[in-house]
Each structure stands twice: as structure tokens, then as C-alpha cells.
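In this view, the complex is presented without one of its protein chains, the others remaining in place.
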Amino acid sequence: MPIVTIQQFPRDAEQKRQLAEKVTQSFVEIYGASPESVQIFFQETDRQDWAKGGKLGGNVPSAD
Amino acid sequence: MPIVTIQQFPRDAEQKRQLAEKVTQSFVEIYGASPESVQIFFQETDRQDWAKGGKLGGNVPSAD
Amino acid sequence: MPIVTIQQFPRDAEQKRQLAEKVTQSFVEIYGASPESVQIFFQETDRQDWAKGGKLGGNVPSAD
Amino acid sequence: MPIVTIQQFPRDAEQKRQLAEKVTQSFVEIYGASPESVQIFFQETDRQDWAKGGKLGGNVPSAD
Amino acid sequence: MPIVTIQQFPRDAEQKRQLAEKVTQSFVEIYGASPESVQIFFQETDRQDWAKGGKLGGNVPSAD
Partner (left out) sequence: MPIVTIQQFPRDAEQKRQLAEKVTQSFVEIYGASPESVQIFFQETDRQDWAKGGKLGGNVPSAD
């Protein structure tokens, strides 16, 4: 604990590496958690398996 | 909000497109939600990663 | 299958009753699933356990 | 019900077959559930989509 | 890893205690996982937050 699940569009490994490091630091600083207690799962979703506003694939800027 | 996650066997894009549209409409009509607030995730599971009745791959009619 | 999980703010039972009925019908009509194969879980989240735009409790119209 | 979701590194089908059987038996014996009511989902995560201790890919013995 | 999430109707602590022990043993025996690597979350759902067959509260034998 804590267990963090991130649903997102696919990202490259370097971005995930940086994000995992920063998010884990946040738990250490704010909750006083030990780094080893934090696990993060990236669940990458293809755009055709996601809908927003009733539209499959959505209609969002590529960064979101 | 709301965030809808659907665990299912793989379906073709046209079925998911129709389902996303209808499910989103339900939230708009019944909850008064704005369409843009509804996000849907399809988590497709292969039959060999699912069990029912203790049997991997289950033993269900193909429609379910 | 399918298993549907809905993360939402708390709603009254009548709204959930109507939504469960409509969403299940969508799977029956579009996927040809049997009604009994569809299970829906409502995971209600209090506003103080949710954040958007970095703000706990968010800043959204009450319908969303 | 119950619906069991297992987040794990990839395993071969024979291990998942045995695990699904044993876990289902546990619900039957301890809860008195019918076997058919138990559904299990294996969500397999590649090592590069998981972090522990702030490190993508973690640093764990291969069995864990 | 593995992380196990169990969606179920509320159960008493003794049943959950026994189930957690048995399920963890299954991972140790079949996967060769260390017991400490197994985490289990019980997500208890009230009957009015669950639907089957399109009916809120479902229509199932009490054991299921």
C-alpha cells in the first residue's frame, strides 16, 4: 500500500520511468510512506478502447 | 465522472462504437450528466485469462 | 461477462435502478448477450475522495 | 459475485488453470458460494508497466 | 505482486481471514510466490449497488 493504477494512452518507457519516480516521491513526502510500499500499475488503453462524449476514440488533444 | 470500465471478451469496433453511444446516452437521460463527462474504458480479456466455475476459459455460450 | 464498473458520485436508488436496466439492455441489443450475463457495480465516490485539475473535490457542475 | 481480479506478471496457462481451480474452491468451502458464481480475471502486466520503490520494472525476485 | 481484488457482498471478518489465508497459500504453492508479495483487497458492495440481469439488487441465492 498504496497501490496506484494509471489508466492512460500508451506512453514511452522513459516517460513512465520519470512519472513512477515522481509519483512515488509524492507518497514518501506527503504520507511518510516507505518507497518500497508504493506499487504503480500502468494500464495502457488504445484509443479505440476508450470513449468520451459517447464517441469511440474520443476527440481530444493528443496530449490528454 | 462517471467513469465506466467494461470487462468483456474482445468485440469488433462497430459494436463498441454503438455501445459507447448508447451507454453515454443513458447517463445523459437518467443522471442529467453532460456527454463530455462520461468516459468509457473497454478492458478486453482473452478467454484464457478468465475463469468461471473454477475452469479457465469458462464454459459459456459464445454470446456471453 | 460483461462486468461493468461505474465510478460515480452518489446517486439515489431509483436512478441506479433505471441506469442498470438501460445499460443491460444495450448489451443485449448490441452484443446479443443474455441479460443474466451482465453484472454492474456502482462504486460511489464522495467528492472529497476525487480530484480533477489537481483540486480535491474538483470544480464541476453538480450533474457531472 | 464474487468477482476476483488478479494483477500479476505473465504466467503460463497451466499455472492459471490450477490457480483458478484452487481459488474458486476456497470461495465454495469458506463462503458457501456456488462455483458458477465465481468469476476470475487475470490482468497480466509486463514488467515495464509496473513500478515498485519508484523504479519502473522494479527490483524483485522473479517469483514475485 | 500479485495484487488480488475481490468484489463481493459483505462478509464477516472470520470468513475473510480464512479466505485470505487460503488464497495466499494458492499463490505460494502454484506460482512459487513469497507470501509477503501477495496483497488482497476486499471491496464489499452493498446489494443496492450491484445489478444482474438488469435488476438492481439482483435476484440471487444469498450464498452467491
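Here the chain labels run A, B, C, D and E in written order, and each chain numbers its own residues starting at 1.
Keep in mind that, in the parts below, a contact is a pair of C-beta atoms (placed from the backbone, for glycine too) under 8 Å apart; a residue touches a chain by one contact, two chains touch by 3 or more.
Small disclaimer: the values here were computed from a predicted structure and weren't measured.
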Missing-partner contacts on chain B, residue numbers: 1, 3, 39, 41
Interface residues of chain A (partner: the chain not displayed): 1-9, 11, 15, 18-19, 22-23, 26-27, 29-34, 37, 45, 50, 60-61, 63-64
Residues belonging to chain C that touch the chain removed from view: 7, 43, 45, 48-56
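Assume only the chains that are shown with their structure count from here on.
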Length of the line joining the C-alpha centres of chain A and chain B, rounded to whole Å: 21
Computed distance of Cα centres, chain E from chain A, in Å: 25
For chain E, residues that touch 2 or more chains besides their own: 1, 3, 7, 45, 50
Touch-based graph of the chains, sorted into line, ring, star, complete or other: other
